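Note that this complex is displayed minus one protein chain, with the remaining chains in position.
Up next, chain A:
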Amino acid sequence: MSATTAMEVNAEARRILAVSISKLYASRTQRGGLRLHRSLLLSMVMRSARDIYHSSRECEELCGAPPTSEEAMETGPVEQTVQLPEPLTEPRQPAASAVEPPSEEPDSGDEGSDGELAEDKENMSPTRQSRKRRGKAAAAPDFLPSKRARLEPGEERHAALPTSCRAGAGESLAALSLNRVIPAF
């Protein structure tokens, strides 16, 4: 998986996590009380989203080292991250077009929810969020400009990157197979 794809996956997983948490909180005030079935399904979605979120962050970390020529682009607006070259977006397009626009929101929208998410993770007792931090992922919050590769529209991805990503990702990527993640979106 490429670092940029991982970033999209990461954003989507975060969004689903945020939506799920708000649903969980809303269900507490519903007439008739907490519904066990609904809460169970919500927690399952959150668990999947959390797992994918952590895995994709790990992948980002591992694929993170960009060639120096690309660093100059990192300060560009985040919207450009979703304009991937055709070959990479092909399998994702049907799903991406079906998903509503919020998936392409700029990071400023995610900023708040990311902060909330970090807090809410502590409180999410039903799902017993794992507090295990994986390396640099904890140190560098997503919403800050990072040293990760970002592409201008039409930019071709360096052929070596996917390979190096796969080689370096090890266990977590193997666990997160593409055909599981990509249809999720």
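One rule holds in what follows: a contact is a pair of C-beta atoms (placed from the backbone, for glycine too) under 8 Å apart; a residue touches a chain by one contact, two chains touch by 3 or more; residues count from 1.
As a working rule, contacts and distances are computed from a predicted model.
Visitor: Using the UniProt record as the reference, specify the protein name of the hidden chain from among "Auxin-responsive protein", "Hemoglobin embryonic subunit alpha-like", "Serine/threonine-protein phosphatase 2A 55 kDa regulatory subunit B" or "Translation initiation factor eIF2B subunit delta".
Guide: Per the UniProt record, that chain is "Serine/threonine-protein phosphatase 2A 55 kDa regulatory subunit B".
Visitor: I need the residue numbers on chain A that touch the omitted chain, in ascending order.
Guide: 16, 19, 23, 31-33, 35-38, 40-41, 44-45, 48-49, 52, 94-95, 98-100, 103, 128, 179-180, 183-185
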